[in-house]
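With one protein chain removed, the remaining protein chains of the complex are shown where they sit.
Up next, subunit A:
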Amino acid sequence: MKKKLGVLALVAASALALTSCASNGDPGSSGAPAADAKIRVWLVGTDTPKEAREYLTTTFEKENPGSKLIIEEQSWTGLVDKLNTNLSGSDSPDVVEVGNTQAAAFTSAGAFLDLTKEFDSLGGKDLLPGFVEAGSYDGKFYAAPLYSGARLVFFKKDALSAAGLTVPTTLADYVSNGKKLAADNAGKSGIWWPGQDWYNALPFIWENGGEVATFKDGKWSSAFSTANSLEGLKQVQDAMVNASRAPKDGKEDNPQVGFCDGTSLQLSAPSWVKWSILAPADSETPGCPDQEENLGVYALPGKDGGAASVMAGGSNIAVSNKSKNPELATKALKIILSDEFQTIYAKNGLVPAKLSLAKELGTDEVATATAEAAGKARLTPPSPKWADVEAAGLLQDFFVKIAQGGDVESLAKELDKKIDGVLNG
């Protein structure tokens, strides 16, 4: 008898749970549509500052009384997989951030709402051109730029001067500085470079005249094994093997940990890492604010001086095609691209989505270095299949093997074959 009652209770409970789900999932059933709607915004990673999040929520709820905006933070790891499942389901988020190199996979599949009509009201020609391109497909505009971040080199001023070095002016100097730092300080990284970090390797290829992949006669061909690329890759291996003490198969997450415990003397990371390093020592992801005086920053130097072509990291933002309230979602998107919201990005060291707001970056070291680096930033190949190359982890695997000291040429040839297969598959 007891058992039966238990089963009954379980059935009743699950029935209740099911019905309550159902009633929540149907917000527009009574009265005016979207009046009390809930807009879910997916922001990825911790890049977007808290101030900006609060601004978005309060402004949206003020402009659309009764409606709610909820920010759900996602992680960069496995984002493409997650968007695949969620954007196609019935429970799709309304507004989603996506990495600029991943955008093409979704614009080409019809996952995003066509925003061509809104292009001018979102900022028009003022929007970052490279990111507009990344968010467009087949002449239509789907995903607006969100922000861009340049990769900068952070270093410990005292370590550099103790080794008798100055800020490098060429890419070769950067590597030899790193090696000298590593040699002078046993057990420490002259350049902290975990093996999975491929973003920082691309500048070496580009600066040596190489390419990631080229498009000709309707076919992509991966170009890691061309003579120019190989030259860059050998430099990468030199730095990874002789200047870095980071795990050869590690990820580029949490670079502030090594910097703060003193084992990383230099590292190349997105500009907002400054705030991770200077985070209060008692915060959830503690930094080391006492290092503020000692924290130096410069833009990665190019092969022949000046700033190097670095990888334009950053994000696009779009409205899901399956959004139940596309109009409200578009309104939220407009707030995100407003001057006020974008200025908060600029003040926090991220390149805002609008060219006219670049001056808001300020004048401190990070801002100048960011502006310098952003001016020469480049993107990964604009193929809808490029996101698959990233998701398959081909580049991570490749650079882990490079970091282990593998033969660059044969590894590059192998990689080219795999990437060709994905891009033309």
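The working rule: contacts are C-beta pairs under 8 Å (C-beta built on N, C-alpha and C of every residue); 3 or more make two chains touch, one makes a residue touch a chain; residues count from 1.
We take it that contacts and distances are computed from a predicted model.
For the chain of the complex excluded from view, the name given in UniProt is "Sugar ABC transporter permease" [choices: "Outer membrane lipoprotein-sorting protein", "Acetolactate synthase", "Sugar ABC transporter permease" or "histidine kinase"]. Between the chain not shown and the residues A:242, A:343 or A:404, the one that touches is A:404. The chain not shown here is touched by just one of A:66, A:209, A:247 or A:375, and that residue is A:247.
Touch with the chain that is not drawn comes from one residue among A:63, A:81 or A:290, which is A:81. Listed here are the subunit A residues that touch the chain not shown: 77-78, 80-81, 84-85, 87-88, 105-106, 108-111, 187, 196, 245-251, 258, 263, 321, 388, 391-393, 396-397, 400-401, 404, 422, 425.
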